[in-house]
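All protein chains of the complex are present and in place, except for one that has been dropped.
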Amino acid sequence: MRKLLKRPDLGIIIGCLFIFALFTLYDPAQWFNWGTVSNIGEYTAILGLLAIGQSFVVLIREIDLSVGSVYGIVGIAFVGLENNNVSDVLAFVLAMLLALLVGLVNAALVIRGKLSSMIVTLGGLFFYRGLIYIITHGAVTGVPQAVRQNWFAQLLGGHSLRIQNGFLLLLILGFLCAVTLHETRFGNHLLALGGDPASAESRGVPLGKVRTIAFALCSLFAGLSAIVTLTNDPETSVSLGTGMELEAIAAVVVGGTLLTGGRGTMLGTILGSFFLTAVRSEIIALGAPPSWYVSFVGIALLTLVTINTLLLKRLRISG
Amino acid sequence: MRAAIAHLVRRHPEGGTVTLVVLISLTFAIVTGGSWLSTGNLQSLSQLTAVLAIMAFGEAIVIATGQIDISVGSVSGIGALTFLGLAPVVGSGFGLVAALLFGVLIGGINGVFVAFLGIPSLLVTLGTLFLFQGIGYAVTSGFSFAASNVVRKQFIYNGFGGGTVAGVNTGVIWALTILVVLQLAVFEMPVGNRLLAIGGDAASSFSRGVNVTRIKFGVFVVSGVLAALSGALDAAFIGYADGSFGAGMELSAIAAAVLGGCHLAGGRISLIGTLLGAFILRGIQSFLIILGVQPQWYILVVGLIVVLAGLADRTLTRLVLKR
Partner (left out) sequence: MITGSDGQSRPAGSPKKPLISIKNVGLSYGNFQALTDVSVDFYQGELVGLVGDNGAGKTTLIRIISGIIPPTSGEVYFDGERIIKFHPKKAIDLGLECIQQAIGLCDNLSVGRNYFLGREPVRRILGLPFLDKKKIREASAKVVHDFGLRDSVDVDDEIALLSGGEKQTFKIARAVTFRNRVIIMDEPTNHLSVRERTRVNELAVQLKQQGLLVIYITHDIFQIHRIADRIVILENGRKVTDVPRDAMSAEALEGIIRDGSRTSTKEPKVS
């Protein structure tokens, strides 16, 4: 029991159970509808992938505000390459290399430039969004029907046993990341760096390397999330991914990861994404204007962060 | 020589920004063949700068204490919508007061969470950014509020952004007034000394008897009021506002503050620098428009500038703190 209470994701587990019970009682017809489940699964996958990447960065006490724009530019690069007759697999690889490059640039500016990650990624947020406008000239682009039907698009955007492949991908990657975080040396280094950088360094943790990997993973996940979105619904616009950075951070934090680093779980992050997505779907189903969702994200963020912070204070005090 | 530069930089953190302002002003004037310096452009540029600067002043005060306020974009939106929404009903005077009160309220919410509950300011203001953005959309439900002809003739409306004095938008006068007031408060009064002290080392300030909680709360209220005022001034200038009003402005405000020499770590800010930072951002924007370049290049350039300003700042600090 005590161990459960100390879990950083306790808040979101309760939160998810609560909304599950609430929606089941309140609106079962809408809630247990395959269309709804499928919709929630799809968007949870997109937000969840972004949020998993963000978790790595938040766990080392940094932040990546550029993921929304990175999501956009990687997605646009992917679709653009496909439309220029590059095969999907190659387009995927090239788009992911772009994501990796962005992550490495962020890391280099933070480590070598000794800048705060907020500044660096705030700059990235603007820069890549500007790049999107300039490259696309504001045009909306889609992918030909033929491309949509091939095996690669089906692999990332299709269904298996009526479940979204993107959602399965989220579960698999989420599991792998959780194992990495809690069972490997790299994960230990990551948590140590987030908990106490000075001590981590004194124990020989290669700070630069761990930071670089965290930023690279964050951008890669953002890119992957965009590609999963676009294989499913292949239409891009200049606003692709706008505001997603804030939603991803909200999912991470709602999931119980501390912004002060070193404490958090991948399960919490995925549940956080599910929580936000499920409520969004219900808000739309109830006929409320979609803008209420934005307010809801704000309230959820404030409430859960407050609960998490106060819980943590209690735990710290009682040793 | 280096010691002399270090001394200069130490006393005048906005020195780099001033140099940049002079350089880009000259470049822009020459490249555009003088049209960047035309009265029309300078008039619109000064109005745009003023609105951004007022928001950025609030941001700078928050940054001074080592916190951040990213809700200012939404707060300015709420300020604009309240002002234009209520002005036709209760007159622009009460409309303005209501807008400012909303600024106090939202700033107060931020302040309670940050100062009294100890929640990181980035998260709190991220939460209120979303919360009030959604409310802004919900209130307008896709439409926009416009100032009626009656409202446009009202004195308060013209005095707060809707009109001009000697060709200068009244918003500019407010920006300069606020600059003077804040400059005196931050650098010439005890409260400013304590504010900067908190940003430098909150524990030490507390041990010297500084009321850290109250000051942290206060800066968020100031930031909220200024953001709401900025929104109202801009809305009065434009004459209408919709749910997306102010969206994304928080990032420009932070960029202006950083560009102006404010350290995100807290404790070192420059308000004059912040004004110049806002001027540079808006100057580049108007330059690109005059050149006929896609205005979206602006976003890209802002991104580059934020990072470069950070790097330059880093180098200067290292120079300054060398014994």
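The letters A and B name the chains in turn, as written, and every chain counts its residues from 1.
Note that in this section a contact is a pair of C-beta atoms (placed from the backbone, for glycine too) under 8 Å apart; a residue touches a chain by one contact, two chains touch by 3 or more.
What you see is a predicted model, and the numbers here were worked out from it, not measured in a lab.
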Checklist line | Options B:82, B:170 or B:205, residue touching the unrepresented chain | finding: B:205
Checklist line | Options B:267, B:283 or B:310, residue touching the unrepresented chain | finding: B:267
Next item on the list: Tell me where the left-out chain touches chain B, residue by residue.
Entry: 10-11, 184, 188-190, 192-194, 196-197, 199-201, 203-211, 266-268, 320-321, 323
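The rule is simple: only the chains that are shown with their structure count from here on.
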Margin query: Please tell me the distance, in whole Å, between the geometric centres of chain A and chain B computed from their C-alpha atoms.
Written below: 30
Check: chain B touches which residues of chain A in the complex?
Finding: 63, 109, 113-116, 118-120, 122-131, 133-134, 137-138, 246, 249-250, 253, 259-260, 289, 291-299, 301-302, 305-306, 309-310, 313
Next item on the list: Over in the complex, which chain B residues touch chain A? Could you list them?
Entry: 68, 113, 117-120, 122-124, 126-138, 141, 243, 251, 254-255, 258, 264-265, 294, 296-307, 310-311, 314
